[in-house]
Each structure stands twice: as C-alpha cells, then as structure tokens.
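One chain of protein is taken out of this complex; the other chains stay put.
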Amino acid sequence: MILNKKNLTPLLESMAAGRDVFVPARVDGVAKFALFGEGVECAFDLVNTTMPPKDLLFPQTQKMYHFDVDANGNYRIREYDESREQVVFGIRPCDMRSIVCLDEVFLTKGFVDEFYANAREKLLTVCIGCASAAETCFCESMGVDPQAAPNADIMLQDCGEVYRVLAQTPKGEAEVANWAAFVEEGDAEPVACELSLAVDMDGVVDKLEGLYDHPIWENLSIKCLNCGTCTYVCPTCHCFDISQDMRRKDGVRFRCWDSCMFSEYTMMAGGHNPRPEKLERVRNRFMHKLNFFERRYGMSLCVGCGRCVEKCPVALDITRLIDDIGACDVVPVAQAE
Amino acid sequence: MSRIGVFLCYCGSNIAGTVDVEAVAEMARSLPEVVYVETNKYTCSDPGQEGVKNAIIEKGIDRVVVGACSPRMHEPTWRKLLADTPVNPYMLEVANLREQCSWVHKDREVATAKAIDLVKMAVAKVARLQPLHSIEIPVHKKALVIGGGIAGMQTALDIADAGFQVTIVERETSLGGKMVMLDKTFPTMDCSACICTPKMSEVGNHPNITVKSYSEVENVSGYIGNFEVTIREKAKFIDYNLCTGCGACETKCPAKVTNAFEQGMSQRTAIYKMFPQAVPAKPVIDAEHCLKLTTGKCGVCSKVCPTGAINYEDEDKLTTETYGAVVFATGYKLIDWKPLYPEYGGGKYEDVITGLQFERLVNASGPTEGHVLRPSDRTEPKSVVIIKCVGSRDPNKGKAYCSRACCMYSAKHAHQYLDKVPDGKCYVFYMDVRTPGKGYDEFYMNTLHDGAQYIRGRVSKIYKEGDKLICKGEDTLTSSQVTVSADMVVLETAMVPADGIDELAAKFTVGRDADSWLVEAHAKLRPVETNTAGIYLAGTCQGPKDIPDSVCQAGAAASKVIGLLNKDALQSNPQISRVNETLCQGDGACVNICPYGAISIVEKQFRENSRKVVRPVAQVNPGLCQGCGACTVTCRAGAMDLLGYTNESIMREVDALCQW
Amino acid sequence: MTAQDTIRARARELLESGEVASFVGWEAGRFANQTTPLIISDPADADKLVFNEYCVNTLAKYVRDLVPRGKVGLVVRGCDSRGIVRLIVDQVIKREDVYLIGVGCPGVIDRKSGEPLKKCTECRHNNPVICDEMAGDEVAKDAPADRFAEVREVELMAQPERSRYFESIYAKCIRCYACRDVCPCCTCRECFVDARRENWVGKQNNVAENRFYGLTRVMHIGDRCIECGECERVCPMDLPLMKLNRKVIQDLNDLFGEFESSMSLDEGPEPLITYDLADREEFM
Partner (left out) sequence: MSVVETNEAAAQVPENWEPKIIAFCCHWCTYTGADLAGLNRMNYPANVRVLRIPCSGRMNPQYVIEALNKGCDGVLVCGCHPGDCHYVTGNYFARRRMMIFKRLLEYEGLEPDRFQVRWISGAEAGKFRDTVMSVVEQVRALGPLNLTREIPYFELPAVPDGEEAFDAVPEEVVPEEVSA
C-alpha cells in the first residue's frame, strides 16, 4: 500500500475529526509536535523536532490529583485523568524507539504508571521513516533503522514521492482501514537514508563498568554548565519531581519534568547531596543512558536522535564520549570475570 | 503544625458596628492551623487580656493573631502580654480591623469581606514566623565628645556633672573652638572670652573629663553602648606631665609662622599656645615649622625649658577605648569665599576681610589690640562696608541655605565699628534682616540708631581706586545703583561644615545632607539624635546656629547621653536582618545598601562536600541593624532575610490574600 | 605568529611553569567549524587549543569552578573579560586567581548560517577590558548594531500585543535554566528558583511560573549584565532573552546616566544598589 505525499493534508484532516492529531511543526519558532489544525503548518521536512514527542505521554507538568479537607477535617483526593485519544503523525523511528524505552520504565517491572498507561493506550503512532539525516543523527549506531519502527502502529517508509504504508499493529490496521480514500495499492522502495555520523558502541556498555572512577568523566563534566537542556530535549529522559500547589484547604499534586543535571535533583531533606558536583551528575546521566538502563532493561537509553548534540550550549557531545570510551584501554569487567 | 489562636475584638461598636465579627470568627475557625478563635468586646481591656492569656494556656496556643485596632496602637501591648505567657512575643500578627477597615468602610458586607481577608493574611503570616529574642547590649558608661568648641564643652560638662566619664577629642591644640575667637557676643555684648574661657578651664579641671587635645578620631567600630574608638593624639613634642606652661620657650623660639588663630593677621612662634588662655595651657611644637625638627639645628626651647619637658622624639599616640555614646560637636568653618567671588577681588585686596578677621581686629588681645585698623596700612578705616550673605542664600555661587547667625553678628560688627570709630561711616548690604531671638531685633534697632546705613541689595563688584575700595551694588528698595567708596570691606561669609566631616561621619555612618551637615534622626522630633543609635549631635555640625542655640542643643544631646548611660544594658530589637551563610556568596551588595553600616563581609570557614572551604560571608551587627530590610532585596539568593518580615511570611501573606 | 599559536605557546608555558593549574580556551568540535570549550591541566594538551571565528562560547563562568584547583589561565575577548570582571566584583574570584591572555575579537560566526552571531553584531567591546597580556593586537570592529533597536521595536507594540508577545515567550520556556547557568552574573550559591521555603517559583511549567522566573532573572542581573548575549545564544527554545536584559539596561541608562557594567575592577556600585538625591521623581 502506498500513500502519495500530496494526500497527507487531506488524510490528516480526516484523521483530526474527533481526536487530537499531533504533527511536527514550527510553532512560534520552536519545532515540536503541535496539534494539527488551523494555523499549524506541518513540517515533515524536519528530520527532528527540537522538543521530543515524549510530552504526549509524559507532559512536562502533569496534574495527578486534587486534594482537600472536608468539613470533618478528613482529607479527600480526586485523581485527574486528562488522557484522551491522540495521534502522533510523523514521529521518527528514533523517537519511536524512545517510546519503547518509556514503555519499559512506566509499564514494566511490576509498576504501572496509570497516567502514562492511559495516555499510551490512547495514542496511535504513525511513524514516518527518514530519507535523509541531520548531521547530528546517529540512530543507526544505536540500533535504530531510519526507515523502520517495529513498535509504531503504522509505519510510513519514505520512498520519495510516496510513502510505503505498513500497518504493524491491530490498532494500525484498524486505522489504515479508514484510509482507503487516500492510499492506493502498490509498492515502492524506501529511500536509503545516509547517515554521516556514526559511533561504535561495541563493548562500550561493558567497558563503562570499569570506568566509574576514570578521568574521562572529569574531562567531560568540567565544561558542562549543569543546565537541563539535554534532559529536556531528550526523548527518553523521564525523571520527574512530584510537588504541589496549595491554597487554603485544597491543592493540586502534580509531577513535572526534573533534570539530573540540577544540583537540587539529588538534594536530600537533611541537606546532604550524594551528587554534589558536576562530575557526579554528568557521570550519572551518561552511565544511565549507556549502561544502567542497558543492564536493567536490555536496551540503550540513547536512541541517537542527536538533539542533545545539537542543543548543548557547550557542545558536550555524547558521540565523542562514546568514541572516547571506545578508545579507553580498560579491561571490561564482564571479560575480566 | 503550629497552633494558632485568633482573638477578634469588637472594640465596642467601633469594629462590630461595621464588621460582622462573628462571621470573621467563623471563617477564621476554618483556617489551617487555627485551633482557637475568640471574640471579645474589648480585647485590650484587662478582662480581655486575661482571656487571651487563659486561652493560650488552656488551648496550648503557640502563635497569636489579634484582629483589632492598628498594630501601631496596641502591638506593644500584645507583645507585653505574650511576654507573660509561653508564647514568644514575636509570634504575633495584628490584623488592622479598625483604622483600616471598620472606620473607613460603611458597607457591612464589604467591610466584613475585607476583615476576613486581613485575618487570613495575618494567619498565613503568623504561621511562618519564628520566635525571636532580644539580646542584651551592655552599655559602657563613658561618652565621647568630638569637638571642644562651646557645644562640645557644654555637652561634656553636662554629662560629666551627671557623674559619667567623658572624653573630649579636640583637633586643635586648645579647647574653645570658634567662640573663643570672637570678641563680643550678641545681643548682650558679653566679652566672649570672659564667658568662654571659664568654661574651658572648668572642662580642663573637671574630674570626670579627659581632654585629648591635638587629637583626632582614627577608627571606629561597634555600636550603641559599645563604640570602640581609636584616637590619634598627634605628637606635641612636649611632655605635658613635666611642662608647667611657663611660656619661656615661646619667647625664645626663633621660627615665625602665620597665626591661624588671629586669622592670618599676625605671627606666632613654632612652639606655641593657640592663645594665652588656651586649655590645656601648655604649648605644642609645630613640627612643620620647628627649625630643630625640620633642619636639626636650633633646640633653643629645649635649652630654656626649666623642666626638661621638650622631647623632639615624640610620636603620634594611638589609644583605643570603648564608649557607650558619641556626640558630634564638630562645628563649622567659614566658606572659602575667595574662589567663589572674584568680583570681590577673590582675595587680592587685603582690606576685604571676613567677619572672623574683624572679630580679631576689634579684640583687645588681637593683633591690633582692639584698635580697628585695616590690614593693608594699619590706618583706621573711616568708611566700612559690611556685606551679608556672602556664600549664603546664593545657590549659584555658594550655599542655598541661610547661615542664620550673620544678620546678628553683622549688626554687632556695625555697632562695634561705630563704637570704636565714632566718625566712621558703616554701610551694610543685606538681602533680608532676620532677627528672631530674644533681644535680637532690639539689638538690630540699636545698631540702626548708632547710624549704620542698611542698603538692601547685593554688592556686585568691588574694585580698588587709589587706596579706596569701590563697592558697586543695587539698592533694591529704591531700584537705584549704589556706589560706596570704602576703606575696608567686611564679608559676612557662610558657615559650612568643618573640614574632614565627610570622612569622620562616614566612620560613624552618620548621615550627611547635600551640604555635608550631619543629619538628625527626625527634623522635629529627634533633633539631636542621628540615625545611628547612640550617636548624637550638638552645635553647628548639624547646621548653622548661633551660640545660644548651640548651647541649648548641647544640653539636649547631653541629656540623651545621660539617659542612655544610666542604663546598664539595652534590649536589642530582634526584628533585624539575618544571614543564611549557606546561601551567602559574600558579594557585598547588602553592605552597599545598609544605611547603618551594620553589615560587613568576613571570611569564614565552612565544611562543604566534606571539604574545608574558607569563603566570605556577610555578617550583621545586631547592635547597628535597625531592621529596615533594604539589604534583603539586594540579595538575589535570599541569603539575607528580615526576621519578623521574612520573604516567606510576606509571600504567604500575598498567597493568602489571593488564594485562600 | 597567529593568535592561536601564541595562545598555545603561552598556555603550555603557563602550565609547565606551574603558574596556572588549569587553562581555559576552545578546541575543535566534532563537526565542521564547530568549537567547544576546552579546559586543560596537562601542558601536552595545549596544542588542542584553537582560536578562530567559530569560538561561540564565552568562557568566564568556568573560572568559578576551576579556581579552587589553583590559578586559572584563560583566553579572554571583550565578553570573556567583562565576565571575569563581573566575577571579581561579585567576590566570586579574586583578580590574582586568574591569568588572562587577551585576544581581540572580530566577532564570531554562526557555523550553520555563516553569518556573524547576533550577540557579536551588537557587541561594543570586542577587545578585552582587562588582561595580563595580549596574544596579538587589539582588533578594530565595525560599528555595533544599535543594541536597543529590538527593545524599541517591542515598545512600539500596542499593550495587548506586547502582553501576548511575552506570554508566547513564556509559554515556550522549558525552564532548563541554561540562560542562568551560562550567565557570569548568575553566581548565587542557590538560585531563588530552588528556594523551597520561600517558594518563589512553583515547579509547574506554565506561563505564570515561567514569567516569575523570567522577570526575576532580569531584575537580578539587569544592572550587572555584561551583555555577552550568551543567555540568548544557549536558549534551546531561541527565546529573545536579550530583549529583556536590554530593556532594563536601556532604562538604567535613560534614568540614571550612561552605565555599562563590568568594564573595570574599580567602577562604582551598580545603579540599583546606589541612589542619587536628584533621581527623577515619578511616584509623588
């Protein structure tokens, strides 16, 4: 089945009836996933949006519950559920991989995060493959195929003039069944996407175990500003902080994105901070991306989207770190055993 | 969780007439952390207060909100009440339900709604307050008076007579100040020396007064009750313990120096007393002009001194003592008119003199032994022009203010001249004649009777024709040009603060106005206090004054000092700034903004991340801080906070109004 | 010898002699015409240092973290040097904590567009205001663009339009605090946004909280801003932050006399921590 690119807008218009469809767009100069509608210009030419699509599942601020005290002095709580049917259309394979990571975090290992689960349940993902890459893209090195996203409900492989439509899940099949007016039978060959940036992940995960006290971290962290840019533009970073805004007798408990780059992140009530300096914070972030997550979930928490490489104010570059780790002659712990 | 008690007052019908106090109480019961609400007809009455006390005990209340009249009225009452209870007196907030609510609104519903908001804000604030404690500041029962003129001497005598130790620091070699230079004093025409020199010897001999002449304040630290002052006593080169003041040295000294006391109109020796009746009555050596000290040759004084008191090796001495109170009596000087008034010759005419020079000319012990002789040729001037307001009331050239004493002393000068030169002519150019004071206008009228000719207008130019000084001016009453040919011109110049006042006042963080006069704490109600607690003002350092006013203020300053020194200790105001040293980065923005010099930056050692770190942090001196809170706003990190009005408490008050 | 050669040679000498414990400059990044800050302590690394027209980062802020390890050598252009002045005046470091190698800066070029960076077209001081030695000569520069032009543009908008304009800015802010973390004026040991007790700024990301942060940031740095423009450059959302900083700077200039912060070590207090009896009175 193929979808002519000319039919994208009519298709989106038909899809947007009755649910929220998010498309990559430049809104007030910021490239992000925006609600399709009047005044929103789809930007399928963007390889990557500046802001990742994670806020569709995990908003920067998410109201959790409202609490108050009744006349008898008893606390009452009422949960918010703001999830609704959503479609993300034009998400890239790297961001689709990030949803795999988020699913692991929020849905597995005995914990199900209801807010995430509700939103995830109601999200239809339409992934568009990449025919070209940005200079910062290195998804292939992280095991992502720029023209494939197995976990997408619908995969649109870029074949130049047309997309090759693959319904990959029952949800996707049901959706595509409604697309008859816009698609046609046929097949096309996906355009091969050439990436200019590649890293060698071979042995990196294992090597990192022996590198905890290596000067590499000092050299890397020393130029970090400890701002939260990398974590907020990262499609897989998922740390949050729970807080509340209160009035006299009621309040709202919410969670909002937090960043392990902030000193306050690990600050304990008693004043002790187990990660007091940049060194510990930067090390933690990259260890989490490249090792801890791998050990817990069997996959890397970096999907190679290149957003942090692009946006870091001091060009602190994860690909260089990976290269440097590769160049370190440390015996990986796994082999030593 | 705190336990807040809310006490709402009807104030008879003053509040209850407009505000539904019971409705406010009902709402207050629903506020967080409020455990008890009580209404009362008169909370401030004895039974009302008793009720508050009982409730505090019975209900285990730890913070109190009173909804009643203005805190400006009864906050001290409530604090006093709480002092007798387990509740800290500063765990109190007063909601102003009367002056700012019931008395200014008529609609009961609207006023009640506002009262509810005010109580909410008070509850929100009180929940965030912390107990505060005054500290006792000991008072050193000793006063320092800076300046030994008439104001300083009077202050010192009054304090000393009350039984307290006083030190006078005088930068000249003798007490006496400006008054002792004067010939006679208006309006009674007492001989100035005759009333001033007895004061000087009284001071010099008083058992409670230490005179440090030829001395200046070097350094100050501390605060009310505890000013640590370092005084530099300049080298006198004479051992005052040995010197008898016989004066043999002065008669033999070969060096000749312009005599400043005689306003430059005579000469003195290098070893000298300022004037014969000087106190201390002992000479000093003027190191700048002494031949022995400058060239190494001479030493005559040492040879003639019968007691061997001369010591050429003498050095400046620094002594530090603690004083409970400080009085500024630093006086004035005359404005340097020469650069300001080139049209009056700018100093190139010897016979254009100042009022102070005239005082010395008519003084029997002055350079002319009391004969009015003009400086240039020592002849008797037959025609004298007196010009008032030279440098005063002249914002374009000098000072905008009126120097206050000149009207009277110019009348005195005219009178004295006409008295000594009966056939002389005296013209007084004036802008206004201001004579408010007992016997002052009568004195002025007598001068007119004496024949002084008053011309209303400024002199625009003085130039020399032969040996005459031609004064051109305008008589603004007749709108005519006036030209007076004079033998001598007396300029009644403006008073300005004494030299060095800016540096000295800065050491004590005493405020100065734009003209550098020291600023009183309140122009009407605290005229002799400064904004720095424990520092007082006497005499002309605060602004131009005549002698009676100076003496008057000296007495007032002394009574303030006596009141302070009578106490053994002071209770500090605990609502002052506090530094959170963890947050403070020591950049010193707060130091800049503090009007009291209460904040300093000190290096301190901390343990941070298991490391010892030495870094600068701000430190607040609780004796100096008055609790204005200006520093808190400059502190971006919020390291500086004002106890009693903390950032947190104000923010929650705002939130309470908006969201509760 | 090019400035880059001098910098490399001097950095090596300074590190070898032990005069400095670390040296801050730039090195080449992974991509074409990309540079990234470089901090070295080994003289052997001196040849990694580069100096070219793509050195976008202002370096002063690094000194704060490096000073505890010993004296810091640093390459300074106008902006870097004013940042150093700022840190010294704010008592974060002492003058003797740094050794400054000055370079004249003709302006930096954006590697993607090939155009001069906005912050550089507005720059008024491209040569260092303090340094211990110069690598090369001072550099002349084209007359800077009117730095208040964008402020006046906003001022000309009608009130509701201005309100919407800034709300849209605050709606975009993600509060990553890169603007704060890069700023040499932002040296608080704990930023007010982290003060839990006062709770100045709530944790929610919304227009109101972001406005609180944005306005307070400007009030906190306005009279000390060195106009390096780094806040604007680093903002991942491309928010025009200098429009806020410059508004305050423009008003300070208009109201209290010409003033440029951090131009020398002995300048008087900043306009907001001093006053003049003759200040304009508009609150009577």
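As written, the chain order gives the labels A, B and C, with residue 1 at the start of each chain.
What we mean here is this: contacts are C-beta pairs under 8 Å (C-beta built on N, C-alpha and C of every residue); 3 or more make two chains touch, one makes a residue touch a chain.
Note that the structure is a prediction, hence the values are computed from the model and not measured.
Undergrad: Which one, B:6, B:24, B:118 or B:293, makes contact with the chain that was left out?
TA: Candidates B:6, B:24, B:118 or B:293; residue touching the omitted chain: B:118.
Undergrad: Out of A:135, A:175 or A:245, which touches the unshown chain?
TA: A:245
Undergrad: Where does chain B touch the missing chain, residue by residue?
TA: Those residues of chain B that touch the unshown chain are 70-73, 96, 98-101, 103-107, 110-111, 113-114, 117-118, 121, 511, 519, 531, 575, 593, 595, 626-630, 632-634, 642, 645, 647, 650-651, 653-655, 657-659.
Undergrad: So which bits of chain C touch the chain we can't see?
TA: Contacting residues on chain C, toward the hidden partner: 151, 154-155, 159-168, 170-171, 192, 200, 202, 204, 206-209, 211-212, 215-216, 218-219, 222-223, 244, 247-248, 251-252, 255-256, 271-273, 275-277, 279-284.
As a convention for this text, only the chains that are shown with their structure count from here on.
Undergrad: Would you mind checking which chain's C-alpha centre is most distant from the centre of chain B?
TA: A
Undergrad: Between A-C and A-B, which chain pair is linked by more C-beta pairs in contact?
TA: A-C is joined by more C-beta pairs in contact.
Undergrad: Any idea how many Å lie between the Cα centroids of chain B and chain C?
TA: That gives a centre separation of 45 Å.
Undergrad: Would you mind pulling out the distance in Å between where the CA atoms of chain A average out and where those of chain C do?
TA: Going by mean C-alpha positions, chain A sits 31 Å from chain C.
Undergrad: Can you check how far apart chain A and chain B are, centre to centre, with Cα atoms defining each centre and the answer in Å?
TA: 69
Undergrad: At which residue positions does chain C touch at least two other chains?
TA: none
Undergrad: Got the chain B residues that touch at least 2 other chains?
TA: Residues of chain B touching two or more partner chains: there are none.
Undergrad: Any idea which chain A residues touch chain C in the complex?
TA: Within the complex, chain A contacts chain C at residues 28-30, 50-51, 60-61, 135-136, 197, 219, 222-223, 225-229, 231-233, 241, 243, 245, 254, 256-257, 259, 262-264, 278, 309, 311, 313-317, 319-320.
Undergrad: Can you name the residues of chain B that touch chain A in the complex?
TA: 30-32, 120, 609, 655-656, 659-660
Undergrad: Which residues of chain C touch chain B in their complex?
TA: It comes out as residues 68, 89-92, 187-192, 195, 197-200, 220, 269-270, 272-274, 277.
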